[in-house]
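We show some of the complex, not the whole, and keep each chain where it was.
To keep things simple, chains are lettered A and B as they appear, and every chain counts its residues starting from 1.
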Amino acid sequence: MAHVAEWKKQEVKELKDMISSHEVIGIVNLLNIPAKQLQEMRKSLGNHAVIRLSKINLMNLAFEDCNNEKVNINGLSEYMEGQPAIVATDMNPFKLYKILEDNKTSAPAKVGSIASEDIIVPAGDTGFEPGPFLGELQQVGVQAKIDKGKIVVSKDCVLVPEGEAVSKQAASTLSRLGINPMEVGIDLQAVYEEESVYPSDVLAIDEEKTLADVQNAYKQAFNLSVFAAIPTKETISAIIGSAFTKSTNVAVEAGILTSETTDILLGLAQAKMLALASEVSDVDGALSDELVD
Amino acid sequence: MEYIYAAMILHTTDKEINEENVKNIIEAAGAEADDARIKALIAALEDVDIDEAMETAAMAAAPAAAPAA
């Protein structure tokens, strides 16, 4: 760093301080993030995380310099995209990812921006009176017609397929329909913690699956407890119930009258008789009068 | 209903459901057997799958069993 400007040395030093004083270091992409949203994000992260924008080569330098102390942190250099910045925190990296995702907001489609997923115009009433907008819709490929005095989209239509740029016309149509298909927010590209770099796809946690897993775990434990007759306070009632049900079933199948099964068996005999009677009810004289009505 | 029960006894004990057997059962109960009715019942039962019919009764009486399964 012989001929490196003093401010650059200072910047790298500050980055290194930030890196060494936090457990978790991440790379975020701040491209297209309005200043206001970044400010709000910083506020909601509060003391839990700091975000620092810098030059890519300086950040890479800082990672290299820290690599002895934090082994493998230079792996983060692969994830510099758009306008990268460093985020430093002591938070669980999965939680950091969740906070950033939860803070994403929807925004209108800007001309030229790339659709991260299919942008769809849904079927249904647009609320517009018949007019030139109908032609505009049809021009961009949306099937629409007049119904009960309104412009109605006949069926769901992919206006901008995933990966394609938003055209000027599409942007205008979406804006008139009030559809805000773009997600604006800070993308966490990767996170370093304890010698490992986690890319964003690993950081994404599926809460619905976790909920289902919890329910499944409980069900499995409950089932096992009842099946193996291992009494617990949650399952003892079910175990008794299961023993009672099975015993009753056996008694009924064997036609054994007991205090618990006599009513069942008499009811069953009658139900079977009535069912059989209904099978022959259309034959004159096969049934006694009391059954024919 | 006694005629139907008589048929069900014969069915359960794997005996033939015929006029004579039904009549024997009714008379063994000390009741009077009506030949015409027995004939009609036997004829009507000829085309009935008795096991299925009785099982249907059990199921209809217990639709609740299904969701529990």
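By our rule, contacts are C-beta pairs under 8 Å (C-beta built on N, C-alpha and C of every residue); 3 or more make two chains touch, one makes a residue touch a chain.
Remember, predicted model here, so these are calculated numbers, not experimental data.
Asker: Which formula, in the displayed labels, matches the entire complex?
Answerer: Overall, the assembly in this file has the formula A x1, B x6.
Simple rule for what comes next: only the chains that are shown with their structure count from here on.
Asker: What's the distance between the Cα centroids of chain A and chain B, rounded to whole Å?
Answerer: 58
Asker: In the complex, go through chain B and note every residue touching chain A.
Answerer: So the residues of chain B in touch with chain A come to 1, 3-5, 7-8, 36-37, 39-41, 43-45, 48, 50, 53-54, 56-58, 60-61.
Asker: Which residues of chain A touch chain B once you look at their complex with the stated criterion?
Answerer: Chain A residues touching chain B: 267-269, 271-277, 279-280, 283-288, 290-291.
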